[in-house]
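Remarks on the structure that follows.
The complex appears here minus one protein chain, its other protein chains still in place.
Chains here go by letter, A and B, matching the order in which they are written, and residues are numbered from 1 within each.
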Amino acid sequence: QNASNVVLYGVVDEFVTHIKVEGAGAVTRLDSSGLLASRWGMRGREDLGAGLAANFALEYGFNADNGSAADANRPFNRQSWAGMSGSWGEFRLGRQNTPQFFMNGKFDAFGGATQASGWNNVTGTAPRVDDAVGYFTPVLANVKAQVLYARGAIAGAPVAAESRANRNIHTAVEYEIPRLYVGLNHEIIDNQSLAFSQRRLGLGASYAVTSRWRIYAATGRETRSDGSLNQNLYAISAGWQLTPASNLAFGYFKLKDRLSGAGHGDADQTSVLYRYSLSKRTTIYSALSHLQQHGLRNNLSLGGAAVVAAGARPTTAVPGGSIDALQLGITHSF
Amino acid sequence: QNASNVVLYGVVDEFVTHIKVEGAGAVTRLDSSGLLASRWGMRGREDLGAGLAANFALEYGFNADNGSAADANRPFNRQSWAGMSGSWGEFRLGRQNTPQFFMNGKFDAFGGATQASGWNNVTGTAPRVDDAVGYFTPVLANVKAQVLYARGAIAGAPVAAESRANRNIHTAVEYEIPRLYVGLNHEIIDNQSLAFSQRRLGLGASYAVTSRWRIYAATGRETRSDGSLNQNLYAISAGWQLTPASNLAFGYFKLKDRLSGAGHGDADQTSVLYRYSLSKRTTIYSALSHLQQHGLRNNLSLGGAAVVAAGARPTTAVPGGSIDALQLGITHSF
Partner (left out) sequence: QNASNVVLYGVVDEFVTHIKVEGAGAVTRLDSSGLLASRWGMRGREDLGAGLAANFALEYGFNADNGSAADANRPFNRQSWAGMSGSWGEFRLGRQNTPQFFMNGKFDAFGGATQASGWNNVTGTAPRVDDAVGYFTPVLANVKAQVLYARGAIAGAPVAAESRANRNIHTAVEYEIPRLYVGLNHEIIDNQSLAFSQRRLGLGASYAVTSRWRIYAATGRETRSDGSLNQNLYAISAGWQLTPASNLAFGYFKLKDRLSGAGHGDADQTSVLYRYSLSKRTTIYSALSHLQQHGLRNNLSLGGAAVVAAGARPTTAVPGGSIDALQLGITHSF
């Protein structure tokens, strides 16, 4: 009778990387969350009858190389929600992944992760938000949509301010048939702690040319109302399934910056990623990446699966500087 | 042979609330821990033979709306103890729930939770303490008692200070027969970080008038040795079990303040709570609450199951101001 069916799960992802940063030397180091973000979590689904279910997820991101929390202020920084699902779709209440998080992983042949994903290195879309109400439609005619609305409670903030601030609206629609995927998403962020309103639009598609080759293309546009951000993103990539266990992905990414001045300028990245699955749960990966900044741009970095570790990534102080890196990692899911 | 029997369990409780605060406007927001405090935990019981058992509980409270810890200084803020039990009762060593925590939930028809429980909104009894030795008697002639003594180690504090400070003594006795419950508790808190000694006394009872109706009454007295607190609490409420799955609770709460001056004055609250169980593990709830402060009082707020989130609750700056709220939530246990 309604026995608990909690699933304890997680990922431990560790990689060694050698990064050469123009004008700042080179570093070899161990780090976490290259292909998948290191995490542990609990999730469950309770069948309530008549097609209805109660669902929850609690997901705690961490830096596997040193045991620290990915977000010291939010232990369950990746997911913390309860909700219900039925034939009418699903709703979730709490901190949850944005449509952008789900979709960025489908926009390139790198799964939107590792140092190889230029798209992931540059896009500023929010991967998840607090205090959100999310709704997923069921799949209708191969189409599904997601809407996420958040108006966050800020601890200790006065009432009047809370009622106006922190409006996040994320929307997305996806079309998928056996060989083709197309996704479109949009986000608006109005936050009382920000001096601007922010909008980001993303469109991506992939197509299975043969059973072994899949090609990907994506484009994005990111702007702020105060004119401090105005850029376009372009990514093309291809994945080659050499064997059932091994995949080789190639890609080219381009950032087109419409602004000028300190820190501004275009950038492009060329990358290769090789993944070999030792089992369904254990994968070895290696990425080779070349990121070239142009003009006065000097603030990009190579990331991984976890956006939160951005502060620890090496950047260059040289305008138009390049970053080259080799990454070799293991990701184990449990 | 003594296989581990750890149980992984938890609660995710999310609610939407609209709160109208006199003189401070209204807010609609998502929050955590309305009916039950969001938490995850591990607990276990090992049978040692001869009626003896070793027991432990580790319970981590969190704010499900944003994934933050309920107490950033104490991940296992709700329970962290080991102990033993037998025919002679049970002892527990570590951070643990006070008798007040257990009993407040039995003092009104709201389970001492949601915004509807005036008793929970006002009482200042400590729900749990660090470094405690607790003892529970077995049930004898329908009576059981609990004693909890704590003399906390403070990290880095000098020895002499530790030996005198932080004396908490919590005592409780309960009488329960099929239709009647009576509970009495008392706490004394002498803490070196406080300028006063604090005492709180609580007495409550409930009686099942019919199989569907249960009535509750409770009274409390709270004082501080320096005269900064001197108040009486009164609560009456009734629960109506409409169907096996649905319960409607009504209640009236009165605070009688014996002091005057800024922040002082009486208060009363009238509330209704409706709970509908979709299963043993999933419940939907809705509360309607009206809290009216009198005199110069302006510091009360509507809470939930978790005492720790008090800082985030809206209060009014208007002396004698009222707070009205509607709360709609879902609580899922796993």
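We adopt the following convention: a contact is a pair of C-beta atoms (placed from the backbone, for glycine too) under 8 Å apart; a residue touches a chain by one contact, two chains touch by 3 or more.
Everything numeric in this text was worked out from a predicted model, so none of it was measured.
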Among B:R95, B:R200 or B:H332, residue touching the chain not depicted: B:R95
Among B:D130, B:E176, B:D190 or B:D266, the residue in touch with the chain that has been omitted: B:D130
Hidden partner interface residues of chain A, rising order: 8-10, 12-14, 16, 19, 21, 24-32, 40, 62-69, 72, 75, 278-282, 309, 311-312, 314, 330-334
For chain B, residues in touch with the removed chain: 1-2, 4-6, 8, 42, 44, 46, 48, 52, 54, 56, 58, 71, 73-84, 93-95, 130-133, 150-160, 162-163
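Just so it is clear, only the chains that are shown with their structure count from here on.
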Whole-Å gap between the CA centroids of chain A and chain B: 40
